[in-house]
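Of the protein chains in this complex, one is absent; all others appear in place.
Moving on to chain A:
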Amino acid sequence: MTHRGSRVLRVGSLARVEGEGSLHLRVAGRRVEEAQLRIYEPPRFFEAFLRGRAHTEPPDITARVCGICPVAYQMSACRAIEDACGVTVDRPLRDLRRLLYCGEWIESHALHIYLLHAPDFLGFDSAVELARTQRAAVERGLRLKQAGNAVLELLGGRAIHPVNVRLGGFHRVPARDELRPLVERLRRAADDAWKTVGLVSRFDFPDASLDADFFALASPTAYAIEDGTPAVLSADGARRRFPTDAFLDHVREEQVPHSTALHSRLDGRRHLTGPLARFAIGGDRLSPTAREAVSEARLEAGCRNPYRSVLVRAVEVVYAVDEALRIIAAYEPPDRAHVDVPPRPGTGHGVTEAPRGLLYHRYRLDTEGTVTDACLVPPTAQNQGAIEDDLVRAVERTLAEGDPTDEELTHLCERAIRNHDPCISCSAHFLDLTIDRV
């Protein structure tokens, strides 16, 4: 039987992503007429109920947007409100924030590489199935994830929704000695991270190329995580930057009927945030160890193949472990755990690099510090358009090359989506796939 006619495919729920949603594809012959990522995560109205809250509250409240990257929310919220109040946080508090963020990068990337993404490359339904034949590899992934969580637990109090972050710094900062147990763990993690690069570099990568503009933070001194300037690398190779307070002049959100997330465009074009964009824009700022990992992974500069994003995640784990060890080695406790952030009326902007891409917050405060307006632009909402374009290309390429069954197309779409590590809880949740072949 041929599958080449017009058809409609419906895939129930997309697995191994963070959140729930569905994909709707309308296929006519060899052409995809429509690809919609349908985010059906129920709206939770954070931007509405943040109005009227005290300026000290958004870091704890917005952490609850996403259980996978709460630190990203806490950091973008702190940066934005500190900006509104005209306060800057200097070292060593800034270093401790970066250390906490490294913990989240290690945990989130290890989760994605081993539990969500690797089963696709190795032909399994889950990491639990994978563990039946490659238990040592899965155990390594879990150990790496645990090392990230150890950083979060020590510095943040707990791994999910850490309690120790506050405006201006922390509630309590560790003494030098307290960080020591992390060192041994992170040294082991450095070895595990290196082996992870070896594992993923042996995966078989289909050909694919994205034509969206890349969007990431750029920093003159380091690979950007908790600090940097928004930078664009367009598909034709042109580079530009703009200040954080101009973010919403460039990134425009629009609502589409099939999604409770808001889609966005960057200066009118599709854009992509996340590991591929970060590496293309700031790869030259990686540490020497991480640059060795780039060679080991045979990762090409400016890589645009979404399947190969797993290589960038593996390199970023090497980097985050390396950074964490560097920060701990240089750490001298500050005199105070936080700087004061007295309220003042005004608007503040904050942007940081969540593991899956750039996360922007804006708050407007009145004289008492009450939030009068809030705006959150999560990475997956920004990426949704580029993911849909990527799906169209992946399906059309497969239709041009052969005669895929509905099941094969579904599998292909799920893989294409997982390449982008979407966090649907953030953008609003993931996938039922429906493919209409008309």
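Here, contacts are C-beta pairs under 8 Å (C-beta built on N, C-alpha and C of every residue); 3 or more make two chains touch, one makes a residue touch a chain; residues count from 1.
By definition in this document, contacts and distances are computed from a predicted model.
Missing chain, UniProt protein name, picked from "Acyl-CoA dehydrogenase", "Oxidoreductase", "Molybdopterin synthase sulfur carrier subunit" or "Peptide/nickel transport system ATP-binding protein": "Oxidoreductase".
Only one residue in the set A:64, A:195 or A:364 touches the chain that does not appear here, and it is A:64. From the options A:35, A:71 or A:111, the residue with contact to the chain not on display is A:111. In the full complex, chain A makes contact with the omitted chain through residues 12-20, 40-49, 51, 53-54, 57, 60-61, 64-68, 70, 111, 115-116, 119, 125-129, 131, 135, 138-139, 142-143, 145-146, 149, 157-161, 163-164, 166, 170-172, 254-255, 257, 260, 262, 337, 414, 423, 425, 429.
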